[in-house]
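Every protein chain of the complex appears in place save one, which is left out.
Chain lettering (A, B and C) follows the sequence in which the chains are written, and residue indices restart at 1 in each chain.
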Amino acid sequence: MDDFALTNQSIDVVAWRRRLDHPQAGGLAIFEGVVRNHHQGRAVRHLDYQGYAPLAVRTGSEILATARGRWPLLVALGCHRIGHLDIGEAAVWIGVASAHRAEAFAACAWIMDEVKARVPVWKRETYADGSVAWAQGSVVRLDPPG
Amino acid sequence: MDDFALTNQSIDVVAWRRRLDHPQAGGLAIFEGVVRNHHQGRAVRHLDYQGYAPLAVRTGSEILATARGRWPLLVALGCHRIGHLDIGEAAVWIGVASAHRAEAFAACAWIMDEVKARVPVWKRETYADGSVAWAQGSVVRLDPPG
Amino acid sequence: MAALDIVFAMPVPGSSGVIQLTVLYFAHLRDQRGLDSEIVSTTAADAQSLYRELAARHGLSLPEKSLIVAINEVMVRWDAPVHAGDTVVFLPPVSGG
Partner (left out) sequence: MAALDIVFAMPVPGSSGVIQLTVLYFAHLRDQRGLDSEIVSTTAADAQSLYRELAARHGLSLPEKSLIVAINEVMVRWDAPVHAGDTVVFLPPVSGG
């Protein structure tokens, strides 16, 4: 399995968590981004994500590789959902295993920041009144900091 | 169920994760401390934890309450294992749900720091050569910062 | 071949030749174009020229500074050349997570 995946099925957080197992691991930091029922004061009914799969996987994998270079990580994994998501469903899952907790937390938060900033995935919000809008998003930087 | 628990059974991380569900939640930060096979250069065979249950639950709950006062959290939970633990088993689980990810990460890391510093739990390491030692540990501060 | 006939029927002055490439659309651009992808015949020599041509032809509203270009699954600069058979994507601001 790839370390970073794009999926149109529910993210199997139990299976992803299992892949963090490592005998030298002392700390696992996990982030789940889930669909919340509000955005900037508006009630959200559901989300639809599009993704450019091959570049999303490549970019996500590059982010994980960069994180492994910056921190002494034992395992670093990520997954982003695409398609239709209801409230409470996981849109993204990031998991990091390391010997000590400080680098697990730091790397997990950094990976998530980078995924939001660089992975080609787009979120369309459908509001309670039925109107839709693409989330504002981030212009991708061509040369990210190494 | 209590928000903070001490258990002599395997921590059911799936059940604890489920308790983080909240319709306003956008980010879940989870930390698992697991038994690693090494400590300060020595090979570790297994661990045994003791805990002073009523004070551990009270102290853990106070830490969670303090975190809820410092960050806008929707859910904050924790669990510490006691008894015999093999390599790879979860010794501690901390989970936080909030609308946005920054406070979820910050609160989760802070709670874990406080749990290590204040919750009355003691870890005895059994090394590959069969010798045992209590982990060095932290002297508890009587008046933690609020 | 019919496709080639059409291509040669639309020569563009100043071009160094007409090529065919694939353009994929996502998010706002997919909505504006009304297509997920298309084969485009163009005389554009680089990504910027290609986007300007498509934007003019189809009323794509996103400014270049809000987009980044990917050619064959690699992010590149706006002055990157385009070649026959390339897959070109203009990526709107991303909003994962």
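The rule we apply is simple: contacts are C-beta pairs under 8 Å (C-beta built on N, C-alpha and C of every residue); 3 or more make two chains touch, one makes a residue touch a chain.
This is a predicted model, so every value here is computed, not measured.
Remark: the absent chain touches shown chains B in the intact complex. Of the candidate positions B:Ala15, B:Ala43, B:Ala65 or B:Val140, contact with the hidden chain is made by B:Val140. Within the entire complex, the positions of chain B that touch the omitted partner chain are 33, 49-52, 54-55, 58-59, 80, 91-92, 112, 115-124, 134-142.
Rule of thumb we're sticking to: only the chains that are shown with their structure count from here on.
For the pair chain A and chain B, the distance between mean C-alpha positions equals 24 Å.
Annotation: 28 Å between the Cα-based centres of chain A and chain C. In chain C, the positions touching at least two other chains are 97.
Touching of two or more other chains is recorded for residues 101 of chain B.
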